[in-house]
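Yeah, one chain of the complex is gone here, protein chain that is, but the others are all in their spots.
Up next is chain A:
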Amino acid sequence: MEQLIADLKAQIIEQLNLQEVKPEDIGDDAPLFKEGLGLDSIDALELIVLLQQYYGIRIANPDDGPRIFTSVRTIAEFITEQKAK
């Protein structure tokens, strides 16, 4: 899980071109949207593509988005859960 979280932080920074943000600046449980990194709806689309691209995971139900993308940890948990299926 810790390695997955570290990978995700690096991938988010790259995919969203978060200039001047380092992986250690992103808290595992810090909110990604509005507060924290302050991501927006376009970033949400970028994260959906990131999940497909790096992990081959599609989000079937868009309503699950807010829960999955709450923090880096919730994304990692979602990936682990999907991989286990």
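Everything below uses one rule, namely that a residue touches a chain if its C-beta (ideal position, glycine included) is under 8 Å from a C-beta of that chain, and two chains touch if they have at least 3 such contacts; residues count from 1.
Heads up, the rule we're going with is that contacts and distances are computed from a predicted model.
A.B. asks: When you check the chain that is not on display against UniProt, which of "Cation efflux system protein", "Fe-S cluster assembly protein SufB", "Permease" or "3-oxoacyl-(Acyl-carrier-protein) synthase" does it turn out to be?
C.D. replies: In UniProt, the chain excluded from the picture bears the name "3-oxoacyl-(Acyl-carrier-protein) synthase".
A.B. asks: Among A:I42, A:A60 or A:A84, which one touches the chain that has been omitted from the display?
C.D. replies: If we include the chain that is not displayed, A:I42 is the one touching it.
A.B. asks: What is the set of chain A residues that contact the non-displayed chain in the whole complex?
C.D. replies: Interface residues of chain A facing the absent chain: 15-20, 38, 42, 45-46, 49, 52-53.
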